[in-house]
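Note that this complex is displayed minus one protein chain, with the remaining chains in position.
And then chain A:
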Amino acid sequence: MTEELDAGLVAGRIAESDQMSEPSAEREMGRARRRKEDARLVTGRTMWTDNIQLPGMLYVAFLRSPMAHARITGVNVSAARSRPGVVAAYSGRDLAGEQGSLPCAWPVTEDIVIPDHPPMAVDEVRYPGEAVACVVATDRYRAADALEAIAVDYEPLDPVLDMTEALAEGAPKVHEAGNRAFTWKFAGGDIDAAFRDAPVVIDRTYVQQRLIPTAMEPRAVVATTDGDGFTLYSATQIPHVLRVMLAMTTGIPEHKLRVVAPDVGGGFGSKLQVTAEEVLALLLARRLGRPVKWTESRSEGNLTVHHGRDQLQRIAVAADRDGRIRGVRVELLADMGAYLMLVTPGVPLLGAFMYNGIYKMDAYDFTCTGVFTTKMPTDAYRGAGRPEATFAIERAVDELAHELGIDPVEVRRRNWITREEFPYTTIAGLTYDSGDYEAATEKALAMFGYDELRAEQADRRERRDPVQLGIGVSTYTEMCGLAPSRVLGSLSYGAGGWEHAAVRLLPTGKVEVVTGTSPHGQGHETAWSQIAADALGVPFEDVSVLHGDTSVAHRGMDTYGSRSLVVGGVAVLAACEKVKERARELAAHLMEASADDVEFDGGRFRVRGTDEGRTIQELALAAFAAHDLPGGFEPRLDAEATFDPDNFSFPHGTHLCAVEVDTETGRCAIRSYVAVDDVGSVVNPLIVEGQVHGGIAQGVGQALFEEAVHDADGNLVTTTMADYLIPSAADLPEFTTGRTETPATSNPLGVKGVGEAGTIASTPAVVNAITDALRPYGVRDVRMPCTPERIWRALAEAEAAVPGQAPATGPAPAAVPGFAPVPTHGSTPGAAPPPAPASEPIRGFVAPATSESAPEGGAR
């Protein structure tokens, strides 16, 4: 008999095999549970926002600006209104009276410029893809067709594309108030003293290219109203923050607005936003009195999901000749794009405390200027500020090592905080509670085979092998577990960083955990169940985790910044502890003992020294029946807890990357990659592993593949996945992962957070490896993404500067001929040639005359 492939059956089998492989009496904490979510997800029984169908639903399509910067002189939607199936069509002007302004919750300075940000452009478009009109129709096809009937008159304005030019006198303005959004400064120690007479100064400028977050699930919104209240379903990471912000922006009273994040397929920060489409969907539902849906296409997403990174970093490191770092000075230009969105200005500042990395030093100085350009706004993207900081310091420390002829691992060792020195307050004012950089590094070096690879590298250099080997190291830490509310307040953020949990004990002894975190791929349902199972002594299978709906989980701060476990998981534990205290009181009452004599073990409350006991399930039923309760005892065991951390948490680790660079073609292939991470105590090693793998892949993406490219007119040319390349499994090596476990002392679980670690660590490890491979050829840096063409040009430039270093087959000098008048090929005809890559100088800070030498010229 052939068996039908039945989703339910498959899901059941997966769940079953999981249970069979895992006996059920040990501690849950630390157990590699397969995720409860997965059987449902892999059998397609998900509720993505786009799967939601409501009676009478209408579909929205947006007409988007084909220009980076233009005045809108007219929008005519009347022809679109008469197209088949069209219910309504509006321009920005039609909505101007009620659409309000999209919020920025992080005014980082007193004098910050926060321009008005209409969800739909009214008078002027300021980035390509900005919505200028919309159609609402009975299906999405008719909506898309009717867009072609809308006429828009644009009067082109100068695009503003380059941050340095944007700040120059007389530059075209993105907004009336000018192109500088803010300048934010921070300092510790005497920076002038650190640099004065410093024997070595490394001064470098790095480009953090613009990235496009590419979550598996595109953004989607459904808005509906019953004439009184509203429900918004959105592929969001932040249902709670969104509800508060939408209530403030749209005027819909908070208690009349329910926000639901159904199944959400990845975010990486891109769904930590209050988007134009969310606001507009609510307004359209309100106007039309019918449910509306919008789902972005991938190309629409590349244009209008908020972008990430895009900073120009100048970092100077002053050091002694033995490699000891005296001080670090950082100047950043951060591209805000055209508007300040939810936390746009705060993103570079999340890195402000991290450019000192894991190192001790006497002085630190940081300045960041936020700049407006006519591009999509930037905002949080996996790591948000910290990958940028880690990249700059880890690249610069490598350069320092090279300058001094010291092994890059050794230079780090001479500067890092030693294990005896924790807790350690850094020059940036953070107190790192715990860590063991020695242990993680030793373990990584051993797993990597560092000495063997160095020997092979020497051999290949000797032989002038056209394929060179490079070794890159990155020893990172990060501040995550966002965040102590008091610290957020001192940084002018608009909200706090606590998290909430509720634990309900049902009459039959089963448990519902309600969390304010909002998982979108992280596996909270599994991990929170493990925490609750241990705390309450109930089976893992008896716990359900509810989340993502403001009418169910009414209080929360959502998921980002590797905060969910460190703040939200701890809140779950705290709520469980409260439940236990209530249960103990009830148990004592029922057993006629003093609560002090009742001890808890394995789900059972027992009178010390006797056999008399009650299980937590029996107590749940007793509370429900309420026949015999202590005086004043409310008939429930449920409890809630809100946890606000005292400190950030500081995961750390050592990543090592070996690359092979083909000097004839410029191709770089990762040969091996070792990651040893210390994320504190581990709730579920399988989930940790998944986060590390995905994180590394994303960091490698920045190092080698990804870049949002605009043409000279400011149009985005990387609008499809044929142009914006992200690595797949086929492009990545097997990652070798290991862990050291130094528990955090800042929370009772000892956990540190793992969501961003891989992304933060891997980018500099890869680029350090590439420069390590190419140093004998005179190459000092390759700008990201390190494409084959950029590597080839870097070799050509080095060869032109010092003939004879590059291989005999090296490229011709890097004179760049004009583009041949041939159309672009590949699968997306129409993409324009990009601006020149590697060989153009980095615009921005004036490079110092000699970047390597001491003032007296004594470095070499």
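By our rule, contacts are C-beta pairs under 8 Å (C-beta built on N, C-alpha and C of every residue); 3 or more make two chains touch, one makes a residue touch a chain; residues count from 1.
Following the convention adopted for this analysis, contacts and distances are computed from a predicted model.
Missing chain, UniProt protein name: "Carbon-monoxide dehydrogenase medium subunit", from among "Carbon-monoxide dehydrogenase medium subunit", "Cytochrome C", "Sulfite reductase (NADPH) hemoprotein beta-component" or "RNA polymerase subunit sigma".
From the set A:151, A:629, A:725 or A:800, the residue in touch with the chain omitted from the display is A:725, counting the whole complex. If you put the hidden chain back, the residue from A:52, A:96, A:144 or A:629 that touches it is A:144. In the full complex, chain A contacts the hidden chain through residues 140-141, 144-145, 148, 297-300, 664-665, 667, 705, 709, 717-718, 720, 722-723, 725-728, 730-731, 787-789, 792-793, 809, 811-812, 816-817, 819-820, 822-831, 833-834, 836.
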